[in-house]
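Only a single protein chain was left out; the remaining protein chains are all shown in position.
Let's look at chain A:
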Amino acid sequence: MLNIKNLHAAVEGNAILKGINLNVKAGEVHAIMGPNGSGKSSLASVLAGREAYEVTEGSVDFDGKDLLDMSPEVRAREGLFLAFQYPVEIPGVSNINFLKTAVNEIRAYHGQPPMQAKAFLDMLKSKQKLMEFDANLMNRSLNEGFSGGEKKRNDVFQMAMLEPKLAIMDETDSGLDIDALRIVSAGVNKLRGKDNAFIIITHYQRLLEYIVPDFVHVLYNGRIVKSGTKELALELEEKGYDWLKEDIRLEEPVQ
């Protein structure tokens, strides 16, 4: 589904990603871990098409199409979803209208007619139930005055509504208390299927107890330095990242 080859990216001339290679197939969940500043969130931003990031080398294939050639909204319509580390507030824009617009824009892109109000509300209700999402938040302005946890849950709820092929979750667990974490994880698990895939970016192994990944990658200094299965996450939890840094230093050629 997603094939990243030798991806390099920079912000204002500073190299942030330095040759990422990653292959994600339908039905898989990949976790990306790594210390602060290793480039995890940058990878999410580059994939979603944030303007400040300049791709300097490499390619990204998304279901047979050149992802890097698409505008951010086209990437979204093609089925790439980003759950934000910091979802923004948009005052005065109702959550429902926003979702309806998003759903219909995506449908229009695929040549489908706009959803009828009734059908949309039915879908809204069923997803609300599935994700245990507070109906009161639905009628409020988009994220306005939401707590950190509510914003994250709103993002995951949007994910349920938009049914993306590939969801990238950028530190969705940060700012969530243990109950919210459980609910969000349960929601994600319900959305997992053989046709979609997840990239879960996180600092902590805790989230991965709830959403069990098929693969774990460690990102350090703009590169994936180690890949493994879920056991790798446990190892990281136990030992921290320093042992990996040591390994890498040994591998780096002496200047």
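Definition applied: a contact is a pair of C-beta atoms (placed from the backbone, for glycine too) under 8 Å apart; a residue touches a chain by one contact, two chains touch by 3 or more; residues count from 1.
Operating definition for what follows: contacts and distances are computed from a predicted model.
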Hidden subunit of the complex - UniProt protein name among "Fe-S cluster assembly protein SufB", "Carnitine transport ATP-binding protein OpuCA", "Aldehyde dehydrogenase family protein" or "ABC transporter permease": "Fe-S cluster assembly protein SufB"
Residue in contact with the excluded chain [from A:I16, A:A48, A:L124 or A:V225]: A:A48
Hidden partner chain, touching residue among A:H30, A:R77 or A:R153: A:R77
Residue of A:V88, A:A117 or A:I178 touching the missing chain in the full complex: A:V88
Residue of A:E105, A:E132 or A:E237 in touch with the missing chain, whole complex considered: A:E105
Residues of chain A in contact with the chain not shown: 48-51, 71-73, 75-77, 81-82, 84, 87-88, 90-93, 97-98, 101-102, 105-106, 109, 141-142, 158, 162
